[in-house]
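Every protein chain of the complex appears in place save one, which is left out.
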Amino acid sequence: MPQVSFEHIVKRFGGVTVLDGLDLAVEDGDFLVLLGPSGCGKTTLLNLLAGLLDVTSGRIMIGDRDVTELDPKDRGLAMVFQSYALYPTKTVEGNLRFGLSARKLPKSEADARVQWASDLLQLTPLMRRKPSELSGGQRQRVAIGRALVKHADVLLFDEPLSNLDAKLRTEMRLEIKKLHDTLKPTVVYVTHDQIEAMTMATKIAIMNGGEIQQFGTPDEVYENPQNLFVAGFIGSPAMNLTDGRFAVHDGAPNAVFPDGTRIDLSAYPFKSSPKDGDAIAVGMRPEHFELDAPGALPGHTAFDLRVRMVERTGSDALISLDFADDQLFVRAEPDRAAKTRAGETVPVHYPTAKLNLFDAREGRRL
Amino acid sequence: MTDATVMYPRKPKRIKGRSIAIIVFLTMAAMFFCVPLYVLIVTSFKEMDQIREGAMFSLPTTWTLEAWHFAWFEACSGLSCSGLKTGFWNSVVILIPSLIASIALSMVTGYALALWDVKWAGPFLFILFLCAFVPFQIIMYPLIRLTVTMGIYGSITAIAFVHTVLAMPVLTLIFRNFYKDIPPELIKAAIMDSGSFWRIFVEIILPMSGNILIVVLILQITSIWNDYLIGVTFGGLGTKPMTVHLANMVTVSTGTVSYNVNMAAALLTAIPPLVIYFVLGKFFVQGIAAGAIKG
């Protein structure tokens, strides 16, 4: 049975419809990341689940309880906020206890939980401090501790890492992942950062324009983007998307680009077959390219392309190549990139089965 | 997804009980706050006969402007019985030079302190901060001597002078806090381009001061118009502001008291600042906040 499910959720603010009939369900113990650009409705969805906003219509279930009309405090969830929202006038310990105080727990139980959380998150030396005396990472841990002590069925995170610097963000990402692995709570986590989504999630819901574009495991959304939006959104560096036309040549399906370049699609696992002449977009991941292959590779499409520019970032390198009046970015080893000069021509191969074809007009995967 | 709206429909949220309680409470508080104004208004339109019946909240049985007319043209303040209009025009005549002088002085001072490198700006600002809170009484008599020596005591000039002096610390701090937030790059660029203190003031700073000018203008108009103490102390015969005329009018102890005339006179005095308040309330709020915190 799903632990959290949204059923036909509609949310309007005044005349503006933010969510229009959204359905989504998460299993017990899942780490669901709601991922999308700002304004996509992901935070609204989270606030609806928390009860901080009321749905216009639809139903929210936690376990087998309909929580749609319940007060936030009765929904059995805990939340970590973007600004941490620690109570500035209370100590770390006071922050952990304040949320428990409304639940009328026996004192021994409350003590035990606070002790447990402070051990788990290494807060013990900080218990007497005020939030203003803590570093960003410490505040973050207190905020998580305040959520954990409640032993809630569902933990909500609203862009919790966006106020941290890059190094701390990496650390906290691991820490949250570790917590989820040990405690196995159901988590709903909102972010616009795809690295966070890819590293922590067991399920990702990619949202845009108030709709779920794709729902699946991180691997699924990465390897099999269901539409152009997901294809362009997931992946860094982004997938190369080149516009072309679908054509049948000598009985074989082909992608034809404006400059006449052609890719034989016989080895592509079509989900649906387009008609001759349909506009399509061809997506190629920068890291799937094979440079310097000795002769032809089976199942690959081969090109000879001119190098435009080489970008090296130290651990990695990106080579941009002229392709079909457009350019392709190809990931390369730094050593390989060091030998590459702008203007020379290099042979590249791309595995046909790993192409991503989309209907250019409707955006759906072919 | 058009049929999605039909599934699990939610009743539009009714206003919660707590909201109603809050609105009821706030409305009652608002009514209490309006009582003095309401009483002034209804009484000023009543005839004395109806007033003598009591019932302060009742509406006038016959609405009459007689009291207003009498208060404006004929009511006696002290020995002269030319109505409140004399005081009104005195107040207007006091207001204009007071406004111009106090704002001009404070603006230039605030500008110089905020944007120019004056070594002793810090200590001077601190002293101004102190002066902003000094009770008027401790400098009152010396100011009387000063204006007597200058030969202006009892004149409009004296009242305007004292208003300018008293408002200077607060207004300077307000202007200085406003100008301090102008990006220093802008001033640096302006100094490179022209370098002239006055040209930068007139061509760059003045056009940027619209908002704060309105705030200060409203703050000053209300405080000058509503002032009593400076007017009664520094005004001579024939130069006393409207508030002083009003106070004299309502504290008269001889003969029968015409309450309706008193109320009309009070309202006449209150109308100019009230009009400004209701029309430009947002700026008024900013003004009192700026004038209060200063810091």
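Which chain is which? They are A and B, in the order written, and residues in each are numbered from 1.
Assume contacts are C-beta pairs under 8 Å (C-beta built on N, C-alpha and C of every residue); 3 or more make two chains touch, one makes a residue touch a chain.
Criterion: contacts and distances are computed from a predicted model.
Given the options "NADH-quinone oxidoreductase subunit M", "FecR family protein", "Lactose transport system permease protein LacF" or "Sulfur carrier protein ThiS", which would UniProt use as the protein name of the unshown chain?
Per the UniProt record, that chain is "Lactose transport system permease protein LacF".
Using the whole complex, pick out the displayed chains that touch the missing one.
A, B
Looking at B:S77, B:T243 or B:S258, which residue reaches the missing chain?
B:T243
Who touches the missing chain here, B:W72, B:Y179 or B:W225?
B:W225
For the chain left off this view, which of B:C76, B:V108 or B:L217 is in contact with it?
B:V108
When the complex is taken as a whole, what residues of chain B touch the one chain not shown?
These residues touch the chain not displayed: 19, 22-23, 25-26, 29-30, 32-37, 39-40, 43, 51-52, 54-57, 105-106, 108-109, 111-113, 116-118, 124, 127-131, 133-143, 145-146, 164-165, 168-169, 172, 191, 195-198, 222, 225-229, 243, 246-247, 250-251, 259, 262-263, 265-267, 269-270, 273-274, 276-278, 281, 284-285, 288-289, 292-293, 295.
Residues of chain A in contact with the chain that isn't shown?
Within chain A, the residues touching the omitted chain are 50-52, 71-74, 77-79, 81-90, 98-99, 101-103, 131-132, 134, 139, 146.
Here, only the chains that are shown with their structure count from here on.
Could you state the distance in Å from the CA-based centre of chain A to that of chain B?
The answer is 57 Å.
In the complex of these two chains, what residues of chain A are touching chain B?
Its residues touching chain B are 7-8, 10, 20-21, 54-59, 68-69.
Could you please specify the touching residues of chain B with respect to chain A in the complex?
Checking each residue of chain B against chain A gives 1, 3-10, 13.
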